[in-house]
Each structure stands twice: as structure tokens, then as C-alpha cells.
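Every protein chain of the complex appears in place save one, which is left out.
By letter and in written order, the chains are A and B; residue numbering begins at 1 in each of them.
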Amino acid sequence: MSEVKRRIVVPGERLPPNVVVREREHEYVYEEEGVKYATVIGLLDERGENPVFVPLQSIYIPKPGDVIIGLVQSIGIMNWYVDINSPYVAILTAQDYLGRPYNPQIDDLSRYLPVGSYVKVKVLAFDRTRNPLLTVRGEEGLGRITKGKIVEVDPAKIPRVIGRKGSMLQMLKEETGCSIFAAVNGRIHINCPNPEIEPILVLAIKMIEEQAHTSGLTDRVKKYISELKVIRGVK
Amino acid sequence: MGKVSMKLINEEGLRHDGRRPDEMRPVTMEVGVLSNSDGSALVSFGRTRVLAAVYGPREPPQRYMILPDRALLRVRYHMAPFSTSERKSPAPSRREIELSKVIREALEDIVLTHLYPRTSIDIFIEVLQADGGTRTAAVTAASLALADAGIPMKALVAGVAVGKIEGVLVLDVDEIEDGSGEADMPVAAAPDIGKITLFQLNGVLTREEIERGLDMALNAIQKLVEMEKEVLRKKYTFNV
Partner (left out) sequence: MSLTPYRIPIVPEIKKQTLLSLYDKGLRPDKRDLYTPRDLTVQVGVIEKAEGSALVKLGRTQVLAGVKIEVGSPFRDTPDEGVITVNAEFVPLASPYFEPGPPDENAIELARVVDRSLREVNAVDRKSLVLIPGEKVWIVFVDLYILDHDGNLFDASMLAAMAALLNARLPDYEELETGEILVKKEVKKDPLKINHIVVSTTLAKVGRHIIVDPSLEEETVSDTRLVVSYDETLRVVGIQKTGPSSLTKDEIIKMINIGADSAKIYFKALAQAFQDAGLPVKLEL
């Protein structure tokens, strides 16, 4: 019975009129003449009070306030160009990052953030008419990422990595002892005190990504982690 | 035309390969066949085999191409040099240039380009083997590759050609039939939302035949789209 209640829908398939979509995923529902259609492959869950449509893939579109992980792609005269796993390349200004006026004649941006470095940033402004603008100000913990590892998943899978009320993330942290930050743009920063457990956490995250649309996942991932720990002899 | 002496419809009303007039060749569809692209698909109609890959939305290669209010669609329909009996020069022919346009226009109204202004969505289509119906197989492959890439679209699209040979309307013409037929009418549509997005007629058909041919094509397209859905569902269904 539950198979009927949770099913994969594909572009062009009708969705129930009272379908609920996660806030940033409204563009994955197309409405014509009062009928709603899925525009991407997704999961329609009709078990609850209201049917929920969750896309299985999504394209990250920045929103002001998002805290995300960027990868420095190139360096301009007064700013960095940052790949944020989106169709739009973002801009981080020298003045914002350094917190002081910047003179390109006497200073060199690559000293602070060379090409290839990761930064944890907040989206300051974006309206799709200009490139998104980033900041490292106004929140704790923003700035260059110097330790740990970045795991990339489809942005649509981030809510699953976090889990309902953070349950999945909590379990992952407890089981591995690592610090984990899952950014909405599909990049997950992990930092493990015990380096041997890091690959286990990566495999667990990949498992969540692959099986995101299945139920009972938290328990299976937990089991998987303990199995891997045994196999690899990690405590 | 009409130089082939072979009869293309026999006494029982069957075609040279044994098909009934309203029967398609065996169709196969696969998605996610390439690793680098955001989405990909391989579609075959009989011996016609077409590979499509989608990249994007991403920054357009040139700034002057930027559209302020929607994504740019770039479509290349291209035939591999070994796809035909006689080697085809890899340089784009006039036919390939026209078909790239016709296929792009078949997808413009389907892809929700307004969601991603100032970006480019690129669809690269390679005909690996040409045995008739390459443009309609190409639209079908492009539709699957777009869905596989997670690019929002109003609905899935598929295409098929209806031909007229020896006075009979036939579905999914192959190369032999196309070479000696009286007419060839490629159609692509999104049946879920009732839109015909590609439509051409080469040759002569009566208005009644056009209407009947359209029905034949739309009927087959409905089945092709069902098959696309099945293939996509299968890829994304994880069985615990």
C-alpha cells in the first residue's frame, strides 16, 4: 500500500491540486489552466495530510541569507569569482573579505584566498539580473575553510542529509564524532578528529544521497556506519 | 523518387520489414549513459541510434549571447561521419543546420527557460547511425536527457514521422521507405499538455491524410512518452 502512496513522478505528470512543495522548490511545479504538473523527476508522497512533492534533483539558485560553501574560481581586480555550485558565478569583494579598503596596486588577493580554496560565505544579494554577491560578515564561522573535507551532493538531497528536525545530521555526528555543516548549495563540510572515520562518513553521506527518497533511511545509515567501523577496525 | 522497383507494401498490407502500417520499429531508451554531462540519453528507433547530452544551466560561452529574461537554448544536431552508408563529412551540412533549428524550436516552449535568465542550456545531439527518423529520435533523446539533467520542463516530448508509401500512410518511416515514399511528415509533441512542437511535411498529402497522419503520430508519441516516463522512473527508483 505504501508503494502507491509514495511514487516517482516525472516531468509532465499531474500533481494533486493541494500539493505541498518545499519553499525554495516552487519552480519545480508548473501550472497551466489550473492544473499542476511536475517539471522535474521527483517523489510524490501522499501518506500525510497533504501530498508532498520533493524533487530528486535540483539546481541551486542563491537566496539572500543562504550560508553556503564556495570554491574560488578566479580572481578579479577587486574581487574573487566564486563557484557556488549554481548556474551563476558569485562575487566576493576584497573589501568585504579583508574588512578594510583594498588597493590592488600594493596588495595581492591570491595571498588571502588563492584559486581552489573553499570559503564559507553568506549570500548578501541576488535577483537573477546580476551575479550573486557574497559576504563573510555578520555571522559566526564564515571565512576560508582550512581543515576537513568537502563532500558534494545534489542540492535536492541536503534536506535529507539534515533530516527531520536535524535527526539525520545528529545521528551522523554522534556516530562519527565529526563536525558536519551541510550547506544548501549541495556542499557538505566535514571535519573529523579521527581521520580514519572520515571515509566512513563520506560513504554514509553518499548512501543518503543515493537512497534519499526511501524510508527508514536513518536506521539503515546508522547500521551501515557501524558495519563499516567493524570492517575497517575503527572505533 | 520511385526508382526502387521493390514493392514496399505487400499483398497483406505489410511493409518491407514486416511491420504493419501503424507499427513502429523496436524502440529502446536509456538514460544517464554519459558521466560528464548533466543529463544524457541514448534512443534507438530500429537501426537509427541517437545520443543526446545536456549541459547547464551554465554561463553562456560568450557574454553577448546573454538573454536578460531567460536561458539561452543551444542545440546542435550532428551526424557522425560513419552514421550513413557513404561517409558524411563532419562539417555541419545545411540539413544539420536546419534540423538544429527545428529541434531547438521544438524544445523552446517545453524547457522553462525563464527560470534561469542569463544562463545557457546546451543540448548536444549525435546521430550515431542514421536509418530514417533521426530528427524525431533526436527530440526524444533530448527530452530524456533534459529530464535526466533535472532541468525543469513543462512536459516530456517525443517525436515520430509518418510517411506515405504506395498510397498508404505508415508510421516511423525508415531510410528505405523515406527514399521512395511520397511524403514524410515528422511530428514531435508533448501529449501531457497537448502541444505539437515540431511539424514538417515534405511531399504531398491530402488534408484528410494530414489529419489522419497527425492522429497516427500523436498516438505513437503518447506511447513513446509513456516509455520515457517508465525509463526515467526505473532509473530513479531505488529498491531496498
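By our rule, a contact is a pair of C-beta atoms (placed from the backbone, for glycine too) under 8 Å apart; a residue touches a chain by one contact, two chains touch by 3 or more.
All of these numbers come straight from a predicted model, not from anything done at the bench.
Novice: Check the whole complex and report which displayed chains the hidden chain contacts.
Specialist: Contacts of the omitted chain with visible chains: B.
Novice: Looking at the whole complex, which of B:9, B:24, B:67 or B:128 touches the chain that is not displayed?
Specialist: Answering carefully, the residue with contact to the hidden chain is B:67.
Novice: From the list B:7, B:20 or B:95, which touches the chain that is not on show?
Specialist: Once the missing chain is taken into account, the touching residue is B:95.
Novice: For review purposes, identify every residue of chain B that touches the missing chain, sorted by number.
Specialist: 3, 64-67, 70-76, 94-95, 97-98, 100-105, 108-110, 113, 183, 185, 189-190, 194-207, 210-211, 214-215, 218
The rule is short, and it goes like this: only the chains that are shown with their structure count from here on.
Novice: Taking the mean of the C-alpha atoms as each chain's centre, how many Å separate chain A from chain B?
Specialist: Roughly 35 Å, centre to centre.
Novice: Along chain B, where are the residues that touch chain A in the complex?
Specialist: For chain B paired with chain A, touching residues are 56-59, 68, 112, 115-119, 146-147, 149-156, 190, 192-193, 225, 228-229, 232-233, 236-238, 240.
Novice: Hey, which residues of chain A end up touching chain B in the complex?
Specialist: 8, 10-14, 27-28, 30, 32, 37, 39-41, 55-59, 61, 87-89, 128-129, 154, 156, 210-211, 213-214, 216, 220
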